[in-house]
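Omission of a single protein chain aside, the complex is shown with its protein chains in their original locations.
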Amino acid sequence: MMTQENLQILLSRYQSGFSLEQPFYTSAEILSAEWDAIWKQHWIYAGNVAQLKKAGDYFLYKINQDEIIIIKGNNDDVHAHFNTCTHRGSAICLEQKGHAAKLICPYHQWVFDKDGRLLNARMMPDDFCKEEYNLRSVAVEVVEGLIFISLAKEPPSFSSIRESLAPFIKTYHIKEAKVACQKNYTLRANWKLVAENFRECYHCGGAHPEYCSAVIGANLREDTSELTNEKNKVWSEKGLATELIEVTPGTTTYAIRYPLRPGIESYSTDGKKVSIPMGHHQDHDAGVVGLVNYPNFWVDAVSDYMWTMRITPIDASTTDVEFCWLVDGKAEEGKDYDLKHLTDFWEITGEQDGRLCENNFKGIESSAYRPGPYAAVEDQVVNFVDWCVKQLQSK
Amino acid sequence: MMTQENLQILLSRYQSGFSLEQPFYTSAEILSAEWDAIWKQHWIYAGNVAQLKKAGDYFLYKINQDEIIIIKGNNDDVHAHFNTCTHRGSAICLEQKGHAAKLICPYHQWVFDKDGRLLNARMMPDDFCKEEYNLRSVAVEVVEGLIFISLAKEPPSFSSIRESLAPFIKTYHIKEAKVACQKNYTLRANWKLVAENFRECYHCGGAHPEYCSAVIGANLREDTSELTNEKNKVWSEKGLATELIEVTPGTTTYAIRYPLRPGIESYSTDGKKVSIPMGHHQDHDAGVVGLVNYPNFWVDAVSDYMWTMRITPIDASTTDVEFCWLVDGKAEEGKDYDLKHLTDFWEITGEQDGRLCENNFKGIESSAYRPGPYAAVEDQVVNFVDWCVKQLQSK
Partner (left out) sequence: MMTQENLQILLSRYQSGFSLEQPFYTSAEILSAEWDAIWKQHWIYAGNVAQLKKAGDYFLYKINQDEIIIIKGNNDDVHAHFNTCTHRGSAICLEQKGHAAKLICPYHQWVFDKDGRLLNARMMPDDFCKEEYNLRSVAVEVVEGLIFISLAKEPPSFSSIRESLAPFIKTYHIKEAKVACQKNYTLRANWKLVAENFRECYHCGGAHPEYCSAVIGANLREDTSELTNEKNKVWSEKGLATELIEVTPGTTTYAIRYPLRPGIESYSTDGKKVSIPMGHHQDHDAGVVGLVNYPNFWVDAVSDYMWTMRITPIDASTTDVEFCWLVDGKAEEGKDYDLKHLTDFWEITGEQDGRLCENNFKGIESSAYRPGPYAAVEDQVVNFVDWCVKQLQSK
């Protein structure tokens, strides 16, 4: 078994620039340490407000042994509660998403308001103190429609995340946006392997023909500096954020805008636009906004849609990956966009990545696996792995 | 991991009137402690003699890692043996139920009598002592056709159970009864949550419209004292047991007779009788006999049928629930009863309860779950939980 002492030895052996030792990818005890050091310390992406159109709309987010109810309140605010009744513990919301004017426990009908206050507990004695039995809540922050929660007792400051993400996100008007599609994938791979996969394009040339067709330089063989400089000027003139933000000590956010291949209008398998420009956008020339927030949030947004990815460990060897496609709130399916045309690009690319992650995990399970050297072009992977190790060390 | 010391701390923290802390519902170690303190100490309901019509009829009861063969002997007696051959350990009976004139191991054909004696072990040497290799047996008690077993080295006295159950059961003539239907359900819930669910009607009004239609007062809004007094006189005149028996220190049995809603003839979705009166009964006016024997036995019997429930832990988070419907031995399907009419009531109500138990368990798995206060009308749940805690404390 993995003891605290063993974890310290493993951490002390970590060599930046090399992949982690096997137990970091397979041990339940290390995942448990990660829950404490990473998932219960940092802001976690849960979803977006386009999923919650009116007061009482909710969805559930399963994370570790907890199910969190994310619900829209009466004043356009967002609340998050543990899905467990304060009477005998029953789950309250039973559907993955839905609408509830009040949160009523299905077991004995205790009634809670959307903000978690216990409104009614029938047949309880007169001296029963309702205030002691409100739902247990979770901290929430919303930045330009992106909902983050914190399971920390004292949530860290959200300002750095807000400041980094807001300029890139605000032009998409998520609050008015439409969820065109949402899909969950269960991968047999440690969650960090999924994160690592999405922090390098060393594999893109061999694995992602569709992606490389759309993104110039993804194959790591094309020089994109001239095009990038030219586009940056155009985007700046339009007021679009272009400043590269990197994850540095104390921050968790990466943000970049980069160009599509000339002639390509969107992330699509045919390179053509897939919908009307989204939110504030007026054309199909905004390039790609790439966002990451450690540990679990990814965005690739083009002019006409935003694709978000949320990754969540199920256990050391299993990861839930949620894709969400957002389009402009006025876009109509069949008229302004075709669902397959919209989703093909990331379904195909995501499927390719899913297989790579599962193969990666399968090989790491071998007794012969040893940490291997990352290539220079995998520097963002090193950034991520370093970050994980540092969180574990600081606990 | 749950150590003996941790269990003692948890037990010392228990506050009667509040639900148990999470590990009591989720920990494999506490279930293991319960096997020792509860399941291997007390009489366990296994089944009934209507399942064993003639000598050699048997059924298997899977409990913990053991399969018990319950078999009818030559003299109308019932034997119980561990289903493991004394040669190399093979399971002997391979079907869930069946008939065996002799118990013959399918591996090397060692032959045992129904009472467990080794009759023949072919090709063993002359000095082989057969008496040392009889099947390992389990204590059995039968009360009015209900079969209880004990896995204890020294089984406790059965007299209190016998005395409590016999007056309520004897009028049903189980020995001559017919098993109309038997079903097993696997619930994702700790076994105690299933037991708790079946010890209170705080949830009935909201969850069980069919049940509340049949049982007056089940909604906790109707005063039934007048009707009960009146019916008690009628039942007493007919010689039917009416004395309320409660679980008190040192006993495990609860028994009650209570009235159906006026005009209701049976536990059925239409309120009409479902079969001919059972056993000694001459009419459809015997009310409901409700029986419980801790830890695993429930009965609801009306004039024309008896429904039994046996609950058995599979692991900390999974429970097997067996329903059995018994009707009078002379009742013929299609003529005297319709199977769907007979079983609908408890299939529907049981399904509702199964979902409630699973939701309850799901919410208890949350890290935010804390013991909550039972309502005054959940006093029988408190009785059960107190009993469980006491058994664990006394080990």
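Couple of notes before you dig in:
Chains here go by letter, A and B, matching the order in which they are written, and residues are numbered from 1 within each.
FYI, a contact is a pair of C-beta atoms (placed from the backbone, for glycine too) under 8 Å apart; a residue touches a chain by one contact, two chains touch by 3 or more.
Predicted model only: the values in this text are computed from it and were never measured.
Contact with the omitted chain, checked across B:Y25, B:W43, B:F82 or B:W387, is made by B:F82.
Touching the missing chain, out of A:A28, A:L244 or A:A375, is residue A:A375.
Note on the undisplayed chain: of the listed residues B:L7, B:A33, B:I92 or B:A368, the one touching it is B:I92.
When the missing chain is restored to the complex, the residue among B:Y133, B:F158 or B:Y185 that touches it is B:Y133. What chain A contributes to its contact with the hidden chain is residues 19, 196, 202-203, 206-207, 220, 356, 359-360, 362-370, 372-377.
Looking at chain B, the residues touching the absent chain are 64-67, 82-92, 94, 106-109, 123-125, 128, 133, 136.
Here, only the chains that are shown with their structure count from here on.
Here the spacing of chain A and chain B, counted between their Cα centres, is 48 Å.
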